[in-house]
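The next block holds one structure in the form of structure tokens; read it before the comments.
Here the complex is missing one protein chain, while the rest keep their positions.
The block that comes next holds subunit A.
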């Protein structure tokens, strides 16, 4: 049931990508996403595809986990394809039925747009699948650090993310428990109309809210008892450090960008 949902969808394994520093993974993923907007024509997307395949191989995550992320946005991709397919003017008309007209440019735009979206989602899935939520927030905090000069609360943002992420599995477990306890008392969460379904959530939501507040209170007290007072002067047990792996990854991405750039120039 709810236990099966793994949020943050981290897939534990030992691989090249897992051993990278979260900072470089975040930066390189963004580089890849931006590069998708530079890719032109079939060869461009071919290079991007090859790069993705390489990255998936280097992550040791079964490809079906990457495709899981696609399922959630399938409708958006479909909608994009349809809009582009029918509403892009220009080029030879391939097919016409009433007001629906498919042009050559339309078909190309639709296909490339879909590919771009798919690559984008798979690319970012690789980041979240190979980086545990905690090291992801560590990476974000480190990357936001320079912005503290212009009053960006880097530490607070990261701490909020960490706590939120930490609480997701706890709250899921709690939801599961309360749901079962109420089901044992004959509660029915599945059948009935919209109003009845909404009503049936009260026995779940009230205890869940109460326990969330209790936990938040406990956590605040525990943090204070350990002298937590924000990010200033705080040191870390686990320090982020770049290694050879990160240099190698950066070189691979650079090579990929170069290939993409050369292709764009030639075509």
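Quick note on the criterion: contacts are C-beta pairs under 8 Å (C-beta built on N, C-alpha and C of every residue); 3 or more make two chains touch, one makes a residue touch a chain; residues count from 1.
What we mean here is this: contacts and distances are computed from a predicted model.
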"NADH-quinone oxidoreductase subunit D", "YeeE/YedE family protein", "Energy-coupling factor transporter ATP-binding protein EcfA2" or "Sulfate transport system permease protein CysT" - which is the UniProt name of the missing chain: "Energy-coupling factor transporter ATP-binding protein EcfA2"
Of A:54, A:181, A:198 or A:251, the one touching the omitted chain in the full complex: A:181
Among A:34, A:206, A:223 or A:258, the residue in touch with the chain that has been omitted: A:206
Residue numbers in subunit A that touch the chain omitted from display: 3-4, 6, 11-13, 174, 177-178, 180-188, 202-203, 206-207, 210-211
